[in-house]
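A single protein chain has been removed from this complex, and every other one stays in its place.
Let's turn to chain A:
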Amino acid sequence: MLQIPLWKRLFIWALVAVGLALALPNLFYARVEQANDARAAIETLGATPERNAAAENWPSWLPSGLVNLGLDLRGGAHLLAEVQVADVYEQRMDGFWPDLRDALRDARDEVGPIRRADQGGPELKVRLSDAAALPRAMEVARSLARPVASLSGAGATDIEVAGEETADGAMLTVRLSEAERAATDDRTVRQSLEIIRRRIDEVGTREPTIQRQGQDRILIQVPGIGSAEELKSLIGTTAQLTFHPVAGRTTDAAASAGPGEVIYPSIDEPDTFYVLERTPVVSGENLVDSQPSFDQNGRPAVTFRFNPTGARAFGDYTAENIGSPFAIVLDEEVISAPVIQDHIPGGSGIITGNFTIEESTELAVLLRAGALPAELTFLEERTVGPELGQDSIDAGRIACLVAFVAVLALMWASYGLFGLFANIALLINVGLIFGLLSMIGATLTLPGIAGIVLTIGMAVDANVLVFERIREEMKTAKGPSRAISLGYERALSAIVDANITTFIIAGILFMLGSGPVRGFAVTLGIGIITSVFTAIFVTRLIIVTWFDRARPKKIEV
């Protein structure tokens, strides 16, 4: 009855070995981190002797996953931003006004004189001097509506038109429809997210977290940055989008630019540089919109639209330079350099190239990503200095060690040899926790360290339950082998029930918590899994192996 088949034994030890191997890199944290950084740098920026040397610090065949340190341990800044999505409604209505005005003027005979009556805001109000003309004006306005491009709003149009008669005529009100607002909000937040990600990636800090939260919020966590203020100003900087005439193309980064020229690298073609005229034809402030689209041959393309000033400059330039390339430059990198096919009047155009659909979507986002589409309000700001984080790590490490030693001593004193077995399992348990945390790329926070300490205390529980049960079974004197086997069998239901309830709590904490609390939930949950595994399988295997060898007549638990 104390038989464990060989394959099972091997399987258990293999799992333990894998878990411990995954935990191993954390013992050499700084070294592995440097090696990982160097490998990432080689991947994106190319190899240099220093990078290669740093990468070789940690053999590539070993696991290299690390437990991420949370902001409270590493230091850095945390921001919770709310995107003021309503800002965009106003821009949309302002953009809609010229179209509406022209349409109403075309129908002047029936509508009569009109005047814009709002002072900005999410609603466009137009005063009509003739109340009788209201139905016709509403009809004209409705004819400008476009279908909403979203799944949920199928069949809906982008604007709502209302009208009411007033003392001196009538008032026509146009606002965005519910469906269009939802679609716009979503687009605004995604656009903001994309811009923020670009801004932060440029600085190249390690492991930033940029997440959408709920409808209109964005969570930004950047380790290693000095303060939340610094992060805010970084996000707030507008991207510089410009359109330049192209003077030439080179593969030599060190080529010298002529007077009034600059050399910018290409964003996606390696080793390609463009020589451009320094003064842009049009810059990003003049860009109003950009959307992914398809050209007449059905290939993915990107459309763009300028405001009147930009449109005039762009129209003049394209008329004079048909057949020559112009470069679209974002923050001193050339996104693409298409050839001008035709005179482009009216300020809108289409960029074709060898795009995939994903690329065209991304380019449209980048083009729009000149500036944040709406203002951000910061609801939560946290800065933790690196010194405080280091103090916390040091304190946590000492506390962990002391807790560990104390629990080991207590177990040994209480259960003797069996206590030692449990202690081996406990050591394995902590290793496995770190292994799993590294594997899933979890973030360790200060409460997370507390979670590990708590797990050290509670992990022995399953073993205690079993040992106490074995003691009891021995009183009814069935021989040691039977007592051990019954002890495991009968303690199982208590172990399972007790741990499932705790696991439910960890799950709730994970779902509802954020940041440090979530880190705590993760270590608590993983701790439960590993402690049940080590108690039921590892300790038992150790005991059985010992029992097979020693064959004691009597055991003392």
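Throughout what follows, a residue touches a chain if its C-beta (ideal position, glycine included) is under 8 Å from a C-beta of that chain, and two chains touch if they have at least 3 such contacts; residues count from 1.
The definition used in the following text is that contacts and distances are computed from a predicted model.
Asker: If you had to name the missing chain as UniProt does, which of "Protein-export membrane protein SecF", "Electron transfer flavoprotein subunit beta", "Peptide/nickel transport system permease protein" or "proton-translocating NAD(P)(+) transhydrogenase" would it be?
Answerer: "Protein-export membrane protein SecF"
Asker: Which one touches the absent chain: A:Ile114, A:Val384, A:Ile484 or A:Val544?
Answerer: The missing chain is touched by A:Val384.
Asker: For the chain that's not shown, point to the residue among A:Ala506, A:Ile526, A:Ile542 or A:Ile555 touching it.
Answerer: Here the residue in touch with the unshown chain is A:Ala506.
Asker: Among A:Leu80, A:Ile159 or A:Ile526, single out the residue that touches the unshown chain.
Answerer: A:Leu80
Asker: Could you pull out which residues of chain A are in touch with the chain that's been left out?
Answerer: 72, 80, 82, 227-229, 232, 377-385, 387-388, 391-392, 394-396, 398-400, 402-404, 406-407, 410-411, 413-416, 446-447, 449-450, 453-454, 456-458, 460-461, 464-465, 468, 472, 490, 493-494, 497-502, 504-506, 508-509, 512-513, 516-517, 520-521, 524
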